[in-house]
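Excluded from the complex is one protein chain; the other protein chains are retained at their positions.
Each chain carries a letter (A, B and C) given by its place in the written order, and its residues are counted from 1.
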Amino acid sequence: MFDYILRRLVYTLITIFAVASILFVLFRMLPGDPTMQVISPAMDPAVQLRMKEAFGLNEPIWAQYLIYMKNLVTLEWGRSFVSAQEVTDILSYRFWNTILLMAAGMCMTLVLGIGMGIIMAWKRNSALDIGGTIVGLVFQAAPPFITGLLLLMVLSYRLGLFPTGGMYPAGQRPDGIIELLLMPEFWHRIVLPTLTVGMYYISTPMLIMRDSMLEVLGSDFIELARAKGLKPRVVMFKHAARNALLGVVTLAGIMIGFAVGGQVVVEALFSWPGMGQLMVESAASHDYPVAQGTFLMLAILVITLNFFTDVLYSYLDPRIKITAKGVN
Amino acid sequence: MEILELDHLSRHFEIQPGFIDRVIRRHPMSYIKAVESLNVSIGNNEILGIAGESGCGKSTTCTMVSGLLEPTSGDIRYKGKSIIGLKGEELRQYRRSVQMIFQDPYESLNPRFRAADIVAEGPRALDLWDADEIDHRVIEILNAVGLPAHKYTERFPHELSGGERQRVGIASALVMEPEMIIADEPLSMLDVSIRAGILDLIKELQEERQFSSIYVSHDLSILGNVADRVLIMYLGQAMEIGPAKDVILNPRHPYTRALVGAVPIPDPRSRRAIPNIRGDISKPIDPPPGCRFAPRCPHADSSCQANFVELSTEDPNAHQAACHKLDIIADG
Amino acid sequence: MSANRLSRQLKNLRSGLAEHYRIITSNRLSAFGFWIIILFVVVAIFAPWIAPHEPWEMVYDRDGNFASLRPPSWQFPVGTTHLGYDLFSQLVLATRTTLLIGATSGLISIIIGANIGLVAGYYGGKIDEVLMRLTDILYGMPFLPFIIILISLFGRKLEFVILAIILIIWRTSARVIRAQTIAIKQRQFIAMAKARGCSDFRIIYRHILPNVLPLLLLYAAFNIAWSIITEASASFLGFGDGETISWGGMLYELWLSGKTRVAWWWFATPSICIVLLVTSLVFVSRAYEEVANPRLRKR
Partner (left out) sequence: MTKTATPEPLLSIRNLGVVYSTSQGPVHAVSNISFDVHANEVFGIAGESGCGKSTLIRSLLRLLPDNGRMDAGLCQYKGQDLTAMSDEAFRKNILWQEISLVPQSAMASFNPVHRVGDQIIESILAHRDISRAEARERSAGLFDVVGLQSDLMNSYPHEFSGGMRQRAMIAMSLSLDPGLIIMDEPTTGLDVLVQERILRRIREIRAEIKSSIILITHDIAVIAEMSDRIAIMYGGEVMEQATAVDMFENPHHPYTLGLKNAFPSIRDIGSELISIPGSPPTLVGPLTSCPFAPRCPFNLDTCHQANPESINIGTSHQVRCIRTADAKQFRKLAREKSTWRS
């Protein structure tokens, strides 16, 4: 298992490296002066020149690539065209806001979705199962900006139950995460975006869990567990659910990729000061250093989460085999 | 005239070591020695039975003979000519003349093909005849294996019984007009009451169409019934070979004796001797040079661990056992 | 004889289509989805004849008054925007855009994904390793942010939206079809095809492909659905094609106009269209889920 994790870790690093390289190529493919993406044209020409040297933009393309990579590793991610702040500084604040919202949404979907999936498989063909499947499929089909808008229109505009956006009331910026978590206004504001994120991806774990439960319930070892006279609850959770979880974890990679996309929309919709909102704003205002840095950060987040699902899988499934290959 | 000769045929498989072992500790590769220095020949129109437990190398041997797997060392000669490294048209011709019948009729037929298309697939893939000729031959062969074409051509595998599926499998091998058939446990997944019918069909077709066969089975009683000669293998090595009746009724090698002794007898009054061997079968991963049965053999000593007796192909009909201790065993 | 063979092939084709029709209509939900999709396709084909107005044409009611922010009525069945655009016309014309994007990116991506999955799964070894590392890299690319970056770099063009979706979306189908191919490759009928002398090409496309077909169709439906959702999301965020009307773009204009508090009809109609079309695709795919995974059916 350790061996497997190590190999995945190496792959993970290679993937991050590759994504960064793609980003480099993409930005260098842009028509016009390549310095445009790094240095704001609004800057003082002397400053521009200094920065050009610092980023090696006078060098040939391969040297630029090396410098780009070095800057990535040393966290020299450039400055915002708009606010002139260090990209890394902006991101370090935004990062945690995204993680907070993501964690809230994930917890809700995983606990609720997996639980619902088990119950639906158990009560196969009941009204609960059929209704749950249909609702799940519709949720799967509703992009988060629609559910989010709907929630806003009904619960916020019409009924006035929740604020329309933001993470805390204007002018009350908290000092650090602890203080933020202690603010009742924060919890009030996180409800709608969490609900939106949650509704967007609850159907995936729920339906996959249901289907893989049904598949596992047909296997021989479940029949034996029942023959052993175990309590139905034990058969369901200890034997069936644990194996069915493998199916959910296998598809978690797909889910994570889409969840990050959903996150972007939700943050933009609810003015949540996370990386998603930053992504949209910086791309719209052509603030390239920020857009580039945010994209990279989001990519690293996705890749890391994928790595952890791999680790989780190898923990849940003890069958890791050595493969034999032919030699001539 | 020998149609096929296996000359010191070996096949090893590399075991992929773990990432840490390979990159950091730089461990050497391990090998599974699936087949080790096998010498056998098969005569024209002869049925050679191969028996042994799982992991004995019988399937690997078949795959090599059918040209789908290259040997690690040694030679396969077909009509006196080596088939190693054959390419293009020659390889195509060879593959056509050696056909396989598979074990599991539920698994070996493509579920999305109709019976006629399954049978026609080989000729179509190799472009043997024009389309009309193929249709004609498919109908002919389906009739020959006892599946009246008018009833069966349009059926999908799931609409056929186990025996009918195996007949389709046989038809799809024979339509290629092979000179040699490799049958890999063709009966083991079938019901007892219909096995004899398939066995008879294979024997009949063999008389009629004159092909040689390798018939692989773990069931010695069936081999005794169908094969002319029997080869016993254990963990990739040949243990004993000879005329079928001799090997089964009068086994010489300790392993063959155990194998024959372990077969239950369908008669509640009969008693058989309990095989005198110890331990479990293992995998031939980096095995020592000697006889691979030695660790379980009651007669083994240091000479058995040091080297291995190879069979010779000089007299194909001789009854030979690859054992150092034949005198002791015969005496005891 | 050859006419005979042609008729046999036609028969096979017909029985194949009949089988798919039976799969889709075997379940009430997927039958519902199937007919909804047909309806949208018909609307998309005849869109210019159905829509009474241009998408960005200011309209006036029968009394000659400028029709701004009108709720649904007989004249404007789904109301108008604050700038007096007829939402019904926009909706009908946007159907075309959406289906075009869904069909092109969905189909191209499934063709790419299926081939990569089949080749990687069948050959294994180094080819598999390379192709799977490639999909790993794509899995590392956050989908929507990638489209946003691409559009912000190269401009708001429909081609770039489609291209961006295609570049990313094949990854899932490739992975799933690879896994299925590996499972099928180990089955004995593939060994049998090899022993009969079939070439690799023939084995992949004649023997394996029909057996991954239900899964392939399932993911084709998914890819189309995902393309539609992604395009709508990108448009909603302002990264769609500004020149072409689309459902997501309609909602973006609503969001920009700040009329979300009043114009419920402006929100409701494009949203219902998106959800209805995607749900239909998901319902149809559900029918294939049961074929691709027969154990679900049995219990």
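Things to note:
Following the convention adopted for this analysis, contacts are C-beta pairs under 8 Å (C-beta built on N, C-alpha and C of every residue); 3 or more make two chains touch, one makes a residue touch a chain.
Computed from a predicted model, the values in this text were never measured in an experiment.
The chain not shown here is in contact, across the full complex, with A, B. Considering the full assembly, B:Ile248 is the residue among B:Leu235, B:Ile248 or B:Ala321 that touches the omitted chain. Only one of A:Lys52, A:His188 or A:Arg226 touches the absent chain when the whole complex is considered: A:Arg226.
By the touch criterion stated above, the residues of subunit A touching the omitted chain are 219-221, 223-231, 234, 238-239, 242-243, 246, 316-319, 321.
Although one chain is hidden here, its contacts on subunit B can still be listed: residues 53-54, 161-163, 191-200, 218-222, 224-225, 244-245, 248-249, 258-270, 274-275, 277, 280-281.
Methods note: only the chains that are shown with their structure count from here on.
Mean C-alpha positions place subunit A and subunit C at a centre distance of 23 Å.
Distance from the subunit B centre to the subunit C centre is 50 Å, each centre being the mean of its Cα atoms. Multi-chain contact residues of subunit A, defined as those touching 2 or more other chains: 325. Interface residues of subunit A, counted against subunit C in their complex, comprise 11, 14-16, 18-19, 22-23, 26-27, 29-30, 124, 134, 137-138, 140-146, 149-150, 152-153, 157, 211, 214-215, 217-218, 253-254, 257-258, 260-262, 264-265, 268, 276, 279-280, 283-284, 286, 291-292, 294-295, 298-299, 301-303, 306, 325.
If you check the complex, the residues on subunit C that touch subunit B are 1-2, 5, 187-189, 191-199, 202, 207, 210-211.
Of all residues in subunit C, those touching subunit A in their complex are 29, 125, 133, 136-137, 139-146, 148-154, 172, 225-226, 229-230, 232-233, 236-239, 248, 251, 255, 260-261, 264, 267, 271, 274-275, 278-279, 281-283, 286, 289, 293, 295-296, 298-299.
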